[in-house]
Structure formats: C-alpha cells, structure tokens
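Below is the structure I would like to discuss, written out as structure tokens.
In this view, the complex is presented without one of its protein chains, the others remaining in place.
Naming follows writing order (A and B), and every chain is counted from residue 1.
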Amino acid sequence: MSIFEMLFGKKEKTNEINVQVHEKPVKEEVATTQETSRFEKKAKRSEHKMGMVTLTIDGRKVKAPEGATILEAAKIVGINIPTLCYHPDQSIKAACRVCVVEVEGARLLQAACSQPVFDGMVVKTTTPAVREARRVVLELILAHHPQDCLNCIRNQNCELQRLAEEYNIRSNRFEIVNKGLPIDDFSPAIHRDPNKCIVCGRCIEVCEQVQTATVYSKNQRGYKTVVAPVMNKSLNEVACIACGQCIHACPVGAIFEKDDTENVWSAIADPNKHVVCQMAPAVRAGLGEEFGMAPGELDMGKIVAALRQIGFDKVFHTNFSADLTIMEEGNELLQRLQNGGTLPMITSCSPGWIKFIEHFYPDLLDHLSTCKSPQQMFGALVKTYYPEKAGIEPASIYSVSFMPCTAKKYECQRPEMADSGYQDVDVVITSRELARMIKEAGIDVANIEPEEFDAPMGLYTGAAVIFGATGGVMEAALRTVYEVVTGETLQDINFTMVRGMEGIKEATVKVGDLDVKVAIAHTTGNARKLLDKIRAGEADYHFIEVMACPGGCIGGGGQPIPTTNAIREARIAAIYEEDASLPIRKSHENPAIKELYDTFLEKPLGHKSHHLLHTHYTARSKYPYEKKD
Amino acid sequence: MGFNKEKRIVLRHYGLVNPTSTEDYVNKGGYDALKKAKAMQPMDVVEEVKKSNIRGRGGAGFPTGLKWSFTAKITDADQKYVVCNADEGEPGTYKDRLVMEGVPHQLIEGMAIAGHAIGATKGYIYCRGEYPNSQKALRQAIADAKAKGILGDFDLEVRSGAFAYVCGEETALIESIEGHRGEPRYKPPYPGVAGLWGKPTIVNNVETYANIPAIIENGADWFAGIGAGNYPGTKVFTLSGDVVNKTFVEVPTDVTLREIIFDFGGGIVDGKRFKAVQVGGNSGGIIPEELLDTPIDFDAMSNIGMTLGTGAVFVMDETRDMVDVVKCMMKFFEHESCGKCTPCREGTFRLFKGMCKIANGEANANDLATMETLARVMNKTALCGLGQAAPTPFQTTVRYFAADYQKRL
Partner (left out) sequence: MTLDAIISQYRDVEGGLIEALHAIDNEYRCIPESALSKLAEAFDVPVAKVYGVATFYAKFKVGERGSNLIRVCESAPCHNAGAALVLAAIESNLGIKAGETTADGRFTLELTECVGCCNESPTITINEVPYTKLTPEKVPELLSKFR
C-alpha cells in the first residue's frame, strides 16, 4: 500500500476550511517589551551573583541590578534615553553617541548604552551639555545623509528620522554633503544605498554573528568609512544569502528590499492576464503590524478580501503546498530511511538557507531534501494543475507570491524554477510591499468584511500554518510521519519540544520501532553548527529542519519593520494559536491534497511529482566574484 | 649642549651602549634590575612602582603602579599580557624611536620586570609601521636576549602597526594586535581586566617601561624625589619646527617650556620672534609666549588646558599663520579618525572643512561659532582620546591667536 493510500484512503472529505477570528494578546509597547526582556535577562543573571545598586537619574531614585547600564536603569523609571546604534538583540556598540548623559564627577559625557551603573551614581539626561551634544551628533549625521525622507522607503519608519523629530531639528548648522556613492541595485532581492548608511554596524553584526554569512564589513576609515561587501562588490556578486536580516538591523533606509509592486499592479491592469496569488503563513502573523495592530491581530479573511479588492483573480494559499511538501518530504525521508539514503536529511523550504549551504557547505548538498520549497511547488502547480482544472491558458497566468522573505525573490528567479514551462512564480512580494499595495489601494483592512480563499489551492491544515515558525515544518512532518508509519492516531499532536526560540532544538520521537532523532536550527549561524557536526561525522540525526531567519519565516527579511526577537516571539504565538484553531491540523488529512494526487500527481515521489515538485542544487563558492583560473 | 638641567634616566645608556650588543648592555649593568625584581615578590615590585609615583609617559598620565596593581591582583586568569605601546604617531615625536633603536634592551628589561610583577609570561611590542628600523632593532635584541636565557619564561613579540594613528589608543592597539581594524573599544571593561584576547593586559608606553629598570635599581624614593612631585622623574622632549636645536632632551619634570625652547633649544631660527608652541603632538594645545613659564609636568599642563602627551615640542615663529597650521592638523585628524563614533568621524571631517573655509576667506563668525560648538561636543562625547583631543589645536589657537582667525572672516 502506498503512503498516499495510507494517508487518504479512509479519510472523510472535508470541504470547508474555517477561517477563524482569534482573541489576540493585548498590544504592548514594542520598545518596552524589547528593553524589558533584555533587562530582565541581565537582572536574572545578576540576582544571585551581584546585588542591587541605588542611583539617581534626573532626581529620581532608581534601584537597578549591578551591571545594568544607565540606559536600562533609566527605563525602569520611564526615562527613554535616545539611541541609534543600539539594538535590543545585539551587542553594545557605543558608537553613535546619541545616548550620552552626564554622570556627576565624570569629565566626559557617558554613553548610556555602555556605561554600567554604580551605587550612588548621579545621572542627568537633559542638561544643556547633553542636549547640545545630542543635537550636534544628530545634525552631523543628518548633514551627511540624503535629505530625501519623502522618497525614502523608510519614511515614517526610520530611527534617525524619529530622533530628528523628537529633537525638534528644524535646520542644520552643517552644510549638507552627499557622499556620492553608487547605489547597489543588482540583487533581485536586496538593494543598498550606502549614502544613507550611518555606520552603526548593526547589519554587519547580524550578518556575521547571527547568519555567519559575513557579507559586510566596515571598509576604509574615518569619514570615508563605508559598510559594504568585499571590494565594494554588489550583494549579487558575493556569498549573500539574501535573507534580508540586514534590512531589519538597519535603523535607516540604507538596506531595503527590491520593490516589485509595480509589476503586480501592471499585471492586474492587464486584461489578458489571469493574476493569481499565494501567501505564506508567516505573512499574516506580521502584516497587521504595518497597520498599527499587534502581531497576529490581523484576520486572514480580511487579507483575502483585501487581495480580491486589489484585483487578484484567484487568492490561494502557500499553505496548500506546505501540506503537499509534508507529503513529498515525509515520503522522501521514509524512503531514505528504508533505502539507506543520505542522512540526516535536511529541509529545503528556506531559500536563504539553500543559498547558504550552496556557498559554504557545497559538499553537503546531498543532505538536502530534493523537495522544492512550498512557494515553488505552488508555482509549478499553479501553471499546470490549476489551469488544467480551471480550463485556463497557462501562458495567461501571472503568479504572485506574498512572502515574509527577501530570499524568495531570488529563489523564484533561479533558472531551475521553470518546470511548468514558464517561470513558475512570476514575482515575489514581501509583507512590507503587500502592506504598501493595500495602503495604496485605500483599503481599510481592519474593517473590511472577511472572505475565504479560493479552492482548491487555498485549502490547508494547521500543519501548514506552523511552517511559519521555527520547528513548524518538523512538527508538521512528525504529525504525518507518525500516523503514516504507525497507523495510529496521535494522542497529542502538539510536539512542543520542537517549538520555541532556542537556537538548536533536538528531540527523539518514537515512531513505531524507530527512534527518530531530529534537530531544528533557525538562523544559518545555528545551521552552521549542525553542518560542522555532520562534516565531522558526529551527527546521528535522521531529520533536520533549518530556517535561515531567526524564529523562522515569521522573522523573515521581508516582514514588517521593526522585527526584533520580542516581536518574533509574539508572531510565533499567533502562528500556534491559528494552528490550534483549525479543524484539520495534519497535512495528510488535507482533502485538497488528496484530490491533487488523485487527479493529477498520482502519488508522492511519482513521475510527475519528480518533474514538478523536486529540484537540484548548485555548488557555489564562498568567493563567487573570483574568476576561475 | 651646555644645558645643565638635562638628566638622563630613560636615555642613560643612549649612545653609550651598542644597541646591537646584549653583552654591552649587560656589562653596563643592564638586566641587573630584572634579576633584582625576580628576587622580589611580584606584589612588592608593583608596590615599588606604585611608590615611585611614576605616571604614564603616553597620553593620559595614569599612575603606572596603580594600573599594574589592578592586573596583578587578578588571580584566576589563565593568561595575562604585557603590552608596549610603541605606536608613536604624534607628529613631532620620536622619543620612543630613540629608545627602541638606541637602547632596545632597556625597554625589553622594563617589560620583563612588568611581566614578573603582574604575572604575565607573554608580551607584545606594538611598534608603528613607519619605524622599520626600530622593529628590526627590537626583534634582534629580543632574539638575542631569549637565546641567552635572560628573559626566562617571558616571551616577547614585536607587532607592526600599519599607518593608523588611532592605534596609539590602547584598545585600538589591542584590536590591531588581534588582527582587526584598529577601532577603540568602549570602556569599561578596561584592558587591565579584559584586554588582549579578553585577558588581563597592561598597556604602557615605551618611555614608561624604559624608566622601570632604574626605579627597581635605585628604589622608588629616589625616583619620586626627581622633578615635580605630582609627576616625578624625567621627560624626554623632541624639538621640531622653527627652533635652532631640533633634537631631543631629557629633563626633570619641573623645568619650564621656556627653558626647553630657549635654553636648550637655543631659541628661534634666524633670530625671528617666537609665536607659538604646540606640546604633545598634533592633538596638543598651541600656546603663546605668556604661558611658556608653565612647568611641563602633567598637571600644570592640564591646568592650562594642555596635555603633556608625548613630549613633542613643535615651535613656530612669528611668520607662521595659525589658520594654515591648524588646517594641516585638522586634515591629519580627518585622515586618522577610525570612523567608529559619530562625533569623531563626522566632526574631524567638519573641522577640516571648516578650516579650509576659513583659510579661503569664505567663513563668517557663525561658521567659527559652529566649529567651536562642535569642538566642545567632540571633547566631551567622542568615544576615545583621538576624537576628544582632535579639536584642541583649533580651540587653543582660537583662544590665544584670535587675530589670525579674525583677519580671515
């Protein structure tokens, strides 16, 4: 009996997938949440080791843990000291000097972000010297920064602009100087305008410390310092994985996604085009933030309605192909287990991750599942299966993908992603761009009447929804693999041990006679650790899930700004709530998938699947710009 | 030269020993202090240095013994380091070069004593890249001393700078030894606790280490009694610019600038009148004749807004235009700022631009006021000493030579 038969043979067909409205957590002040979490961690660390100190900030007595910074201590009493190079998820840089304060007895102004508090310390945050220093520092930055806030992609969401507003800067005593550096717009995913760079170093840190792709460095020195790839190459020419985490790190508009919204508007306006779209589960978890809502607060049905309003002919969901991915990938894993294939098998949903392993571990490509990502499975089917079913000319289909991800823009242009006979996905639109389109269309997304996705490629299960969070693919796979192999129904389908923000998670799951050892890594920096183990022959896992971005897709480079770890956790919570709210939560129970196999694909890993849903990888260099001898 | 106040401690062997001969140095009593120190408890060596009241001969004048004591006290470190700041980058200074090329063993001995005192078995001399000859002299002397077993288990290595003035800042220097861009770290933590490769590290200037053998040999009280009480000992000065004797001199710290320039330096070239002197190098203040009777010790200098710094004495005669000179100095800082912190990266750029504007006769009083505000902010806000001190030549010339500016506005 094929796995397909085992999965779908006896199941009832469900026609309706409910889109439910959930209760959302109370919206919190984002900045406060971030500060507090960092501070609490430090406080916890300090409690047993060190005591508390008492200091005075602007005349108020503050009790703070020894080792806390002035910045953290000030937060306790509601004093927000301005910062620019500071990032709640990063190391202290003390470089911008916007956060300077006066400390009694100190000759110099002190950077609040780096200066630890001590007992009896007296801090003043708004003296004339402090105000003068902050203002001059801001004017210095602004005078060496393009004066085109109105045209900037970060207009109204820029840390520098906000400070200029808070400090009531209405003129600049310094002459405005343009750096005159070329804009890098060669990458299909990420563009850079180094003229806007304020040299805070945050993009460098996330790329080096979190992702370990280390595309950026500070080059040259002094006022000529420029943050750029080696030899000022384009991001397109170096081993950039296109994850877009540098965009989240950037306080200004120096790094940003390539905006493709105009292509979509043109396609919609073209009467000869049948414009269809898919949307990744992580998009919903974050999109509402663009409209002032809390993570996950925006209802899926409202997004569907907004997309119809914009003019999409069909509104589908990537979750459909996420369920399909579980079918294909689950089978691939079982096949490898049975036939002595390369193990551990590693997931292949995340295009940033794929590019990472291609550049940095090309010797381990055999470990990757051959499954295309859900986006690309969807793309291949939406120009084959869908037009066949709907009686539409495939050439007329324009396929749009809404993704939390910048690397998806790169992925859809990979030459092998054209198995339908066309480019399978025509354009990828990030969450931020989608928000722009909804705003431009004048849609009141908070109040629009919810609608449902189109069938059949808009039908999905809870297992697909959790693809958006780190550990989600693994959990979805376990739900299916367990039931397929054992033939038993899971008592508890919540595999909570694979959830959460821990960098690398490990678990052993008893599936029949086999102890399946799994690992989950998010960020390519954590993936690197697992790959090193594999290389060293020290990894006895069967299956590994890797997502390139911190927190998984909900933390992707195309998500609303800001995206911090605190916000990621809130989006993850929204993802699991959505899963819990759905009537069907296992991929193999998705009736639309059953129908797909029945009427089109025949069976997982079958001939058609192989052609449309599986792919191959390319070994790349760490130094792709170097000419081969 | 007939300058009776000269007193040589740092340069006591200069010109008298063959720098390439370890034997010669040993025959003149060299390495006796190291032997003596090694017979002492490390903490007693630290105490002796503390009691001598010697203060750092680099830029900041921090009490050397106190600095050593912080690091010596740390008992749970698997490794500590002794680092010598030989990145002598201040224009007008070449005192450290004299030591490194003339008496390299004296520096090595001082560092070995420091290693014993704080419990470090490894040292680095970070020597500026512009001094290939100094590096050669040091490498040869170290190899010879090691071969002769003089250094015991103390290992010493020379690292070369690569034309970056900022690496004279101790944390930037450490970054550079580690193989990184020479960008200063924020403090705390200080290097004494977490320095090179995160280990407790003392960083002292060449001249400071070169004083140590004599202190150990003759005792702390002897040293503390020389020169000014708050900054005892001697100081090596190097004279440049429009002064007759463009050379070096080592004097007790209670002499005055006037004595150095006119008695030792022989006054101004071509019988011209004195106009200004800059003390300490490019980041030093520029002062007029009325302040020449200030003693050169660290605190007296600080009181008139100056830093003794490196002991560079750059003399300018009556024909020199302060705007032209300061413009040159601001270009230096624009080129040498590491670019890490905003006030220095952008501020040095603006100060140079401003000086060009003034020099071209295109500036007005507002521009000058803006520069003064900027300078004040840089003093208080920049991450390291480079950015804090960079405006000093501008600020002091605006104060003492206002006429040079006024006529250009």
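Assume a residue touches a chain if its C-beta (ideal position, glycine included) is under 8 Å from a C-beta of that chain, and two chains touch if they have at least 3 such contacts.
Note that this is a predicted model, so its numbers are computed, not measured.
Colleague: What chains on display are touched by the one that is not shown?
Modeller: The omitted chain makes contact with A, B across the full complex.
Colleague: Which residue from B:159, B:185 or B:235 sits in contact with the chain not drawn here?
Modeller: Missing-chain contact among the listed residues: B:159.
Colleague: Among B:71, B:85, B:106 or B:176, which one touches the chain that has been omitted from the display?
Modeller: Among B:71, B:85, B:106 or B:176, only B:176 touches the chain that is not shown.
Colleague: Given that one chain is not shown, which residue among B:297, B:336 or B:367 touches it?
Modeller: B:336
Colleague: With respect to the chain omitted from the figure, which of B:29, B:132 or B:152 is a touching residue?
Modeller: B:132
Colleague: Take the complete complex as the reference. Which residues in chain A touch the chain that isn't displayed?
Modeller: These residues touch the chain not displayed: 208, 214-221, 229-231, 238, 622-623, 626.
Colleague: Taking the full complex into account, what residues of chain B touch the chain not shown?
Modeller: Chain B touches the chain not shown through residues 88-94, 97, 128-132, 159-165, 176-182, 197, 238-242, 246-248, 278, 282, 312, 314, 316, 320, 325, 328-329, 331-332, 335-336, 338.
Just so we're on the same page, only the chains that are shown with their structure count from here on.
Colleague: Could you work out how far the Cα centre of chain A sits from that of chain B, in whole Å?
Modeller: Roughly 50 Å, centre to centre.
Colleague: If you look only at chain B, which of its residues touch chain A in the complex?
Modeller: 164, 166, 181, 183, 186, 188, 334-343, 345-350, 353, 370, 373-374, 376-377, 379-383, 388
Colleague: What does chain A use to touch chain B in their complex?
Modeller: 92-98, 100, 107-109, 111, 114, 116, 129, 132-133, 136-137, 140-141, 143-144, 173-175, 198-199, 218, 220-225
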